[in-house]
Each structure stands twice: as C-alpha cells, then as structure tokens.
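The complex is shown incomplete by one protein chain, all other protein chains being positioned as in the whole.
Chain naming follows the written order as A and B, and within any one chain the residues start at number 1.
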Amino acid sequence: MGMGRYVLRRLVQIVPVLFGVITLTFVLMHALPGDPVKIYLGLEPSQELADELIEHYGFDQPLYVQYVDHLTRLLQGDLGRSFTHRQPVSSLMLERMGPTVTLMGLSYLVALPTAIALGVYGAARHNRAGDHASRIVGLAGISTPNFWLALMLIYVVAYEFQLLPASGYVSPLENPVQSAKLLVMPVATLATAQMALLMRMTRSSMIEELRADYIETARAYGIPERRVLYRHSLRNALLPLITIVGLQLSFLLSGSVIVEEIFAIPGMGRLFFDSLVVLDYSVVIGITLFFAVLFLIGVLLTDLAYAYIDPRIRYD
Amino acid sequence: MSLLAVEDLRTYFFTPEGIVQAVDGIDFELEAGESLGIVGESGAGKSVAVKSLMGLIREPGRVVDGSIRFEGRELTDLSEEQLRREIRGNEIAIVFQDAMSALNPVFTVGSQLVEVIRENTGRTETEARARAIELLDDVGIPDPEQRIDEYPHQYSGGMQQRAMIAMALACDPKLIIADEPTTALDVTIQAGILDLFEDIQERYDTSVIYVTHDLGVVREVCDRVAVMYLGKIVETAPYEELYRNPKHPYTQSLLNSVVTPDATLDGIDPIEGTMPSGVSPPSGCRFRTRCPVAFDECSRLVPPRYDDGTDHDVACLLYDERNPRDEPALHERPGRGDGSAEGFTDD
Partner (left out) sequence: MSSEQGRIADTSFETESTVVVTLKKLKYSPTSLVGLFLIGALVVMAVFSTIDNFLLDRAVITWLHADPHAMNQPNRYAAPSMDHPMGTDQYGRDILVRIIYGSRTALTIGIVAVGISFVGGVVIGGVSAYFGGYVDDALMRAIEVLYAIPGLILAMIFMAIFGPSLYNLFLAYGIVGIPAYARVMRSEALSIRDRQYVEAAKLAGLPRRTILFREIVPNGIAPVVVQATLSMGSVIIGAAALSFLGFGVQPPTPDWGRMLSDGRTALLIAWWVAFFPGMMIFITVMGFNMLGDGLRDIMDPKTTVESVETDDIELEALRADEPPGETDAFDDAHDGSPTRADGSGAGTADEQGGDRS
C-alpha cells in the first residue's frame, strides 16, 4: 500500500516546517534585548571569559554568519551549550526529559479511557439528565485554568487534608510509591482539561455515528445494543478523536511548563521556563525545537493511526 | 392464517413542532410467499410503517397503537430484547435503500455477515464464514472467497446492495423488507437487483415487502400493491387490477404521472401541489387538498375502507353507497397499453 513511501513523504514535509521553526526562534532570540555576554557573566566579566564566550558563540560575527553557523551546528546534531548550566543543551534536555514524558504519558493514560467512557455514556443518553450533566462537566473542565486548579489542589489535598505531598518529583524507577504520590496532583491538573475536551469530542462524534445508517442496520439485524455502541459506533467515532489526540500534544506541552513550575518537577517545561527567565537562549531554542519535532511526529503518528482504523484512507 | 397481519397501526413522532402522525391507522395482510408493494411519495410514511413492524422506531417516535401479528404472534407485545433475539434478522430482515451507508465502512463485508450469522444462529466463526461465502455466491458476487475480506467501499454500488441482500438472507427469514432497494442505484443495475429478489424469493421461499415510490419496481416484482398517502393506505389491490382499474383519485393521478414510452408530453398530468405536513394533516380525507374531485363531505368524514368483495379495497368517499354522486369522473388517461412504468415525476 505504499505505507513506507507515505511515511517518508510525510517526514520530508516536516523538514521545511522545522526549518521555519529554527529560523523563527533564531530571529526571535537574536532580537533579545541586552548584551548576552553581560547577561551571563555579570556586569563586569573578566575579559578572558568574555572573549572565550564571544569566540565560542560567534557573537562578534554578523547575524547571517551566526545564522549559518547555527544551522550547520543543528545539522550536525549540536544544540549548543547552556550558559547557565555549563553543559551541552542536548545532555541537559536528556536529563530533564524523563519527568516530562512520564507526566504527559500518564496524562494521556488517565484522560483517554475516562473521556471515551464518559463520552459514550453521554451519547447513549443523549438529551437525558446524564448527558446534560456530562455536557456541563465537560464545559467546566475545559474552562478551568490549570494553574488555578493546581493551586487549589495543593491547598485542599496537600495542606488542608494532608493526603499527598505538595510538590517535588521522584523517578518511578527509584521509589514507585513516593513517585506515584507526587504525580497524582500534577497528572490530575494536566489531564482535567484534556479529558474534558476529549470527552466532548467523543460525545458529539458518537451522537453523529449513532444516527448513521449502518447503526440502524446493526440494530435491524439483532446485534445487541452494547455491541452496537462499542463495536459499531465507537470505532467510527474514534476517527475524529485520533486527530485531536495528536493536536493535544501541543496543549500538553504548554501545560507541562505550568504544571512543572507549580509542582517543582525538574522536567523540560521547567527547564524552558528557567532558561527563558535568564535568557539562556540555546536552551530555549533547543527545547522549542524539540517540542515542535515532538508535536509534528505526534501528528504524523495520529495520521497513520487514522489510516489504520479507517480502511477508506489510502496512502496517496 | 396469513404470515403477517397489521391492524390499525399508528406510529407517531413527538417533535417540538407537534405530533407527526407518520403512520396513522394502516391495515394490511401478507400471505407466506407473497410479495407486497407499498407505494407512495416520499414522506408518505412507507418507511416508518415497515420499520414499525420490526420495532425499529426510535425516539422521538413510537408505535402508539395497533396490532402486528406475525405467524400469530403479537409483535407489539414483545420486549425489545425478545424482538432483538427472536425477530430481527432471523424472522424479518430488512434491506435498506442506500447500501453504501447501510454497511459499516470500517469492517469488511465478511465480518459484518459473520457477525449477523453468529448472532442469530449461534454458528461458530468458521461455519459462519463458510455460510457467508455461500450467501455471497448466491447473490451473485464473483470470487466470494476473495471478496468477502474486502471493505464495502471496494464494492460497486450494485454489489453493495447484493451484499446487503446476502445479509438479509443470512438467517433464513420468513419476511424480507426491501426499503427502496433500487432507488440509489443506476437504472442499468436496478433490473439485476430486482431479478435477484425474484430469484431468492423463490429459492428461499420468503415473503417480501417492497417499499418504493417507483411503480416500475412494483410492476416487476409485486403480487399486490398498497398505496399510501400521508400516513394512510388509500387503496390495496393486486397489481394488474390496480393498474387496469385504479379507484382512488390519488392512485389515478399516480398512474397518470408515470412517464411511459408512448405517452406524449402533453399527456403527462402530474399531481398538483405538495403533500401537506404530517403535523397537521387535513381533516377528513387527507388527500382532499390535492384531490381533483373532492366534495364537501371529504373534509368532514374520514373515508373508511370500501371492500367490494373482491381483493380491491379503497378508502375514498366516492365509493360510499350513500354517496349521491355518480361514479367518479375519472380523468381520461392516455391509452397506454402495456407501457412500462418508470417512476413519479417528483423523483
């Protein structure tokens, strides 16, 4: 079916977009106010250090030379060095990737099944009390600011009732129990809006599917209602959902900045925030690029999943 | 005892705009092995009527009154679960108009057939699959062993409808309902599907109800015809009798509006106006607003069915013995001989 070629073509299509992202971040970061040397070395840097820095980053070169250098280095897989952390951006990002990936993975793991179950429930009870309730809850979910939710969770759960530790991070591999305790609130924060959105999508998509002719066929041939709901409708209803799942990556990456900042989780979102505050631009560019790549690959994967579930999609 | 006896069936839809009397008191009978055509314009309630038989009417619609006796069993007394287990698929099967959308696009034709067979007959996966291939072969699908694993969109329109028919046959139903089975198809393919219906009716010994607005279909395959207008059956007769001697003014205009090869254009006399809404149907006879020969009583009296002892019933006050008027002034129809009927002009 030419699936390999399809994937290849899609990957090639990502290249110009990435190029655009690199250029955009480069332009933005070099529009930065202030002298980067002074920002990083203090107001009166030793001449020796400053020279080293200028030499290393090529600050004395014209902007287009810096841009070409930047591109060349990126092509070689070199994301540059962090001023503040005194180490290569790539190794820094690698260190911080674990918590972010854990957080986002868990968020999907919680949000997706719950959202589908609730969405199907709402659709099956279309326009009855249960449906109206789920609709309101869904709207409330997408309307809740996650930073507020996080603070309120900390206040109520960690402070008032002292059920869970307020913040911090431990790798699940090191201490699973403590790690789980620490992850409950961040994951809940991240997953709430995500779940609400997915639930709304599932519901409306299911309602549409339940009106389809082939659903009437299934009912007319004595297929039990449960199977009509979960086998015949859901599979079709999932199609638009898959696209949303991919696009939500962007939303979750944004959310990770806030959640990691509030719950003191040493992930990439927090690294981004800290680096942006001190204008450690190679880190900012590196993480932005990484997020963009992650997002684009996520969208590609969901498109492939879509084609897998819907036999009518051809790779061309 | 007839296979199916419907009495005073009423199916209403309770919408915000009001109650739509989609089917409002219809009666008909069907003998085993017989084929009945239900004809009428779209919106006449034909589809609702046949779906009511299988309990397929969904919110906000409901069968509010009437009796449906199938082999002596009262279907309106059965629970949803009983209908599902005992009637749908295995006793009464339905073929929908648009096979393309009636088949689930994300499953192969085979898996849909197998599911229906297993659900209704309790065969194993392998047995069901063998049966499915047999059925596809029966309905004239070439290479059934290969094509069984294809998806509906890989089938042509005619083949999709054949696959639907295979599904209908899957559990040897006693009655097949064909709801506009050829409307969505090309004219060239229609004939093949109709032939197939005739063929399977004989081989599988089933009764068939055709719902259609196409008198050509009726002529091809039906023993008897019931004409529906706005939720009511206005006339029932064997096809030949109806065609030679239409009694109800609506039937007459239906036949008049059929374009025949030998009819000249000025001979065409389509029905005037559009059908009124089912929310507030006209009082008395529902056809009176478009009837060329309506008189005063038509707005006051609901015409009962007049049975002249033959197999030809009509619900029109013109045929009341107390009616002081003469036999209805039939309008002259152009001589048509045995012209083939193709369809209504409103199509």
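Simple rule for what comes next: a contact is a pair of C-beta atoms (placed from the backbone, for glycine too) under 8 Å apart; a residue touches a chain by one contact, two chains touch by 3 or more.
Given the structure is predicted, the values throughout are model-derived calculations rather than measurements.
Touch with the chain that is not drawn comes from one residue among A:Ile142, A:Ala180 or A:Leu304, which is A:Ile142. On the side of chain A, the interface with the absent chain consists of residues 16-18, 20-21, 24-25, 28-29, 31-33, 126-127, 135-136, 139-140, 142-149, 151-152, 154-155, 159, 208, 211, 239, 250-251, 253-255, 257-258, 261-262, 272-273, 276-277, 279, 284, 287-288, 291-292, 295-296, 310, 312-313, using the contact rule stated above.
Throughout what follows, only the chains that are shown with their structure count from here on.
The residues of chain A lying in touch with chain B in their complex are 212-214, 216-224, 232, 235-236, 309-312.
Of all residues in chain B, those touching chain A in their complex are 54, 56, 84-85, 87-90, 93-94, 96, 98, 101-107, 115-116, 119-120, 151, 153, 164, 167, 170.
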